[in-house]
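Of the protein chains in this complex, all but one are displayed in their positions.
Let's turn to chain A:
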Amino acid sequence: MNNLVEKMLQGDRRSTARIITLIENDAPEKREILKQIYPYTGRAHVVGITGSPGAGKSSLVDELTREIRGEGLKVGIIAVDPTSPFSGGALLGDRIRMQEHATDRGVFIRSMGTRGNLGGLAEATRDAIRVLDAFGCEVILVETVGVGQSELDIMHHADTTLVVLTPQAGDHIQTIKAGIMEIADIFVINKADLDGTGKMVTDIEAMLDMSTPASGWRPPVLTTIALDHRGIPELWATIKEHRAWRKDNRVETTKEKVRRELAEIIQHQLTHLINRDLDRHYQNLIERVAARQLDPYSAAMEVIKKSWKGGLMQ
């Protein structure tokens, strides 16, 4: 067994952190490591936390962690922040709000940059979740800014998704990006001491009245003041309720989940192979299409026939 994996399973924090780095870097050892940890995963409850910038997600994660730690459960936190598309760098500041737990051995916090990789973010996050799961975290909180598609894709890997809103102007539900409202299992109106909280709750309830959830779970709308720990015990209780409901109703079978993951991995691998082949073997073909001597569909078919022996056609 890989040395790092062995040490991680014995509870070594440094090895756990190293493994997450290898995953983020898409290092050659990645696949072997994930293969070895797979039998140790599938135990944690994964909670996704998303919402607009400044909604108080980090503070909420901090307070939720305190609540969960009160039950003695081990908590993993993955905080995703945007990578600058210009410099490739990232300023990861979510820990500022979570330093209370920095020296608690029952909490492991990891910040990740989005790194702007096609589909790679959701994949890297899913694999990082697996690592913390195998490390023994019983609850894993994944925090992302709900702005882009890849951030939304991350939420597919959560068992329970919280959408965090504030009652302030600009956060009015009409203006919230389509796609975010639909993924919520629980709505959290944070900073509920501000004006407009009641209206916000009413608006969301009205929206929920109009759309019957196919699953049968109507997302509860909770109010919190994270900084005062107000509403946090109720939030944790509701997360546990959702977990129990999922279990009883077999919302998504393991088979469906596995099927989706396999499709994702295969797509990712194929995209990689296609790009590699196009760069290596088909410069000539690309030039012919560019010169309008050949149309792109015929060119694509030619590539499929040659590189894939027609296997991808039907």
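Operating definition for what follows: a contact is a pair of C-beta atoms (placed from the backbone, for glycine too) under 8 Å apart; a residue touches a chain by one contact, two chains touch by 3 or more; residues count from 1.
Quick note on the criterion: contacts and distances are computed from a predicted model.
Among the names given as "Methylmalonyl-CoA mutase, C-terminal domain", "TRAP transporter small permease protein", "Erythritol-binding protein" or "Phenylacetate-CoA oxygenase subunit PaaA", UniProt records the absent chain under the name "Methylmalonyl-CoA mutase, C-terminal domain". Of the candidate positions A:L92, A:M181 or A:L227, contact with the hidden chain is made by A:L92.
Residue positions on chain A in contact with the hidden chain: 13-14, 16-18, 20-21, 24-26, 83-84, 87-93, 95-96, 99, 102-103, 108-111, 113, 115, 117, 120, 124, in rising order.
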